[in-house]
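Here the complex is missing a single protein chain, while all its other protein chains stay put.
For reference, chains read A and B in written order, and residue numbers begin at 1 within each chain.
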Amino acid sequence: MAWTVRALAETLGLEFTGDGATELARVASVEQAGPDCLTFVSRPSFLESLAETRAGAVILAPAHAERAHCAVLLAENPYAAYARAAQLLHPARVRPSGIHCSAIVDAGVRLADSVSIGPGAVVEEGAEIGPGAVISARAFVGAGARIGAESRLGEGSIVCHGCEVGRACTVQPGAVIGADGFGFARDGDAWVKIPQIGRVVIGDGVEIGANTTIDRGALDDTVIGDGVILDNQIQIAHNVRIGDHTAMAGCVGVAGSAVIGRRCTVGGAAVILGHLEIVDDVHITAMSLVTKSITLAGTYSSGTPLESNAEWRRNAARFRQLDTLARRVNALEKNKPGEES
Amino acid sequence: MAWTVRALAETLGLEFTGDGATELARVASVEQAGPDCLTFVSRPSFLESLAETRAGAVILAPAHAERAHCAVLLAENPYAAYARAAQLLHPARVRPSGIHCSAIVDAGVRLADSVSIGPGAVVEEGAEIGPGAVISARAFVGAGARIGAESRLGEGSIVCHGCEVGRACTVQPGAVIGADGFGFARDGDAWVKIPQIGRVVIGDGVEIGANTTIDRGALDDTVIGDGVILDNQIQIAHNVRIGDHTAMAGCVGVAGSAVIGRRCTVGGAAVILGHLEIVDDVHITAMSLVTKSITLAGTYSSGTPLESNAEWRRNAARFRQLDTLARRVNALEKNKPGEES
Partner (left out) sequence: MAWTVRALAETLGLEFTGDGATELARVASVEQAGPDCLTFVSRPSFLESLAETRAGAVILAPAHAERAHCAVLLAENPYAAYARAAQLLHPARVRPSGIHCSAIVDAGVRLADSVSIGPGAVVEEGAEIGPGAVISARAFVGAGARIGAESRLGEGSIVCHGCEVGRACTVQPGAVIGADGFGFARDGDAWVKIPQIGRVVIGDGVEIGANTTIDRGALDDTVIGDGVILDNQIQIAHNVRIGDHTAMAGCVGVAGSAVIGRRCTVGGAAVILGHLEIVDDVHITAMSLVTKSITLAGTYSSGTPLESNAEWRRNAARFRQLDTLARRVNALEKNKPGEES
């Protein structure tokens, strides 16, 4: 989908310099861009690469505009402007509206205009699909579930009965929204299952990654705020609440009833235990374990650094003696070597 | 589904006090319960909240019965009684028995009475589905697999050829039971695949979480005991054996041929390496790594506590010097500061 520099600038509300008639067909990296490509540079350290780019246009902060010898789109936040430009140059695949003959859509489903329901998809009774929504091949929408306008359910994704997905959300393939929460009461040796009667309620503009799972609430709902982005293979347990614009990388696990603030970021494979609270603007680094509430914005970590296995073995063995070591240092400080404080 | 207090008490085999004619329509938390709600209190510290509840009835231990001003169901284990009462008030959605016209069921499949097979489900030749079992939309049952009475396969879940699921099991959506184990022999640079000819055999009353995977055995079977409960996104490798009533939280990984005892609990994202044995009643805390057999019941952990990233950086850097530090303390204790022992 070709755009001129001028048309892009107008649509995105940006100023530009250079030849506004330059036609752009796609985005590319600075190194690989050709004359029909749009690229961007946001970090000053990459500005030097502009000298050799063959790009037709580049998005730059106004302060760096003079560094390019091609057309320039001026943006205070070049990366965000690039993202929006890329959406225009590379729109999501258009799905023909209508219901594929092999889809199984209950008679009582409320379908808005321009809905696309793909081959083998299943939509149960009482579900509601908003205008322009796409239910891809083999996706499943359970009884009474609601899918908001312009949202897309990827291939084979599952939205269980009664759950709600907001507007302009993307659910990647294989995600499962609204399976039973893991609620059991112990009775002697056995576990007695507690019916999970809450829902999952997902806000607007949310991204849910491939094979990510979000469980329905036990009594109340599991709630995902507006603009939340979740990568692949994430597990969100029942009754979790995630604040607006929080982002989680792949393989994160969040246990039941955790409440996570807005604008947080959670690194890959980090785990957040249940029944705790994390305030806004908290950042958890990859593979950290959060065992207590976090009441102060900031960055938090746990774990040990990577080492050669030989060094690690020596140090890890000492970890098991760490309390004793500390006591021995206490004793030394009291000038009584060898005696424990 | 409304129940009177008296009917609930009789069905659950519990005594009650107060108005047995009180009608209960659903369960709710103590705070949110209305007059048609059943609630419960199990921890003494929550007893004070009873003063203000509007619940129609509450489940309490006999010792606390006088604390409520509504009908009381008396149970030694209020939480377990609550779970059972909730099952009665909120029964699983009834699925019409019969085979949906879009399901693909091989002619040679043995279907018991009252089986429900949903839209787009696939059941291959020689499979056996027990009475009252539910095969949800788009679920897959492979050739010769057996699904026990009253078990439910969630939407899009997969039970591969020859595997067995016991009675009254719940397999959540997207779970995969019986994919090939990860068995390869190294030959120079290359890996040669070893056919995985064992099965997965799952006991009775087992819960398998959404997108959880349980691999088939290499030669023998992978075995999941009765009453085991597995949360979402868990990986169980080939030839693992899990004892009855063991519970695993989300994102746990268990490597090949590990043998895990009964009544164990494994915290979220913990990993258990292969070819080791864990006795009964072992508890592993979240994100711990089990690298050796555990021969004594108890609770086990690994990892480091969460800190601010600034503090963590300082301490983690010292972890790499830990063996040296310990040697320096040895030297100090010998009154030879600075000299290594």
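Everything below uses one rule, namely that a contact is a pair of C-beta atoms (placed from the backbone, for glycine too) under 8 Å apart; a residue touches a chain by one contact, two chains touch by 3 or more.
A quick note: this is a predicted structure, and the numbers were derived from the prediction, not measured.
The hidden chain makes contact, of the residues A:W3, A:Y82, A:W191 or A:Y300, with A:Y82. Remark: the residues of subunit A touching the chain excluded from display are 26-29, 32, 77, 79-80, 82-84, 86-87, 89-93, 100, 102, 118-120, 137-138, 154-156, 170, 172-174, 205, 207, 209-211, 227, 229, 231-233, 244-245, 247, 249-251, 262-263, 268-269, 286-287, 303-310, 312-313, 316-317, 319-323, 325-326, 329, 332-335. Even with one chain removed from view, subunit B keeps its contact list with that chain: residues 102, 104, 120, 122, 124, 138, 140, 142-143, 156, 158, 160-161, 174, 176, 179-180, 182, 184-187, 189-195, 197, 211, 213, 215, 219-220, 233, 235, 237, 251, 253, 255, 269, 271, 273, 283, 285, 288-292, 298-305, 307, 311, 314-315, 317-319, 321-322, 325, 328-329, 332, 337-338.
What we mean here is this: only the chains that are shown with their structure count from here on.
Once the centre of each chain is set as its mean CA position, subunit A and subunit B turn out to be 26 Å apart.
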